[in-house]
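Missing here is one protein chain; the remaining ones are kept as they sit in the complex.
And now, chain A:
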Amino acid sequence: MKLLTHNMLTSHVKGVTKGYPLLIKATEVKVNQLDFNPQFVSRMIPKLEWGALVQAAGDLGYRQDLPGELVVDYEQNEEFLKKVHRVLLEVEVMEGSLKCPESGREFPITKGIPNMLLNEDEA
């Protein structure tokens, strides 16, 4: 699971209103090489929940001094974009779980795939 995906995932357990962001507990993390595309990164940033991304990156140990708030003119800052690229697309959680911040329900991650299926009573 890449952190870009994590940025979009939310808990949908019945009754939960604050199911975002999911807390990552990782037992295995991998870094995969993926071609850097600056346009992709700079256009993706406005679509992200920046705080959640930085938090998740930090939890995995890959914060790389990304700022807590977005800086101005990041589009031209290639070094910054490269760091964001790494954290969004190259760092992958292979084993672990995602935890709903409100209900505590854990969704397991196996071979990089989070299983978000709910049981009958939780839906």
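By our rule, contacts are C-beta pairs under 8 Å (C-beta built on N, C-alpha and C of every residue); 3 or more make two chains touch, one makes a residue touch a chain; residues count from 1.
As a convention for this text, contacts and distances are computed from a predicted model.
Its UniProt record calls the unshown chain "THUMP domain containing 3", which is the correct pick from "Cytochrome c oxidase subunit 3", "V-type proton ATPase subunit", "Septin" or "THUMP domain containing 3". Of the candidate positions A:V29, A:L70 or A:M116, contact with the unshown chain belongs to A:M116. What chain A contributes to its contact with the hidden chain is residues 1-2, 4-5, 8-12, 14-17, 20, 32-35, 37, 39-41, 43-44, 47, 49, 89-90, 107, 111-118, 123.
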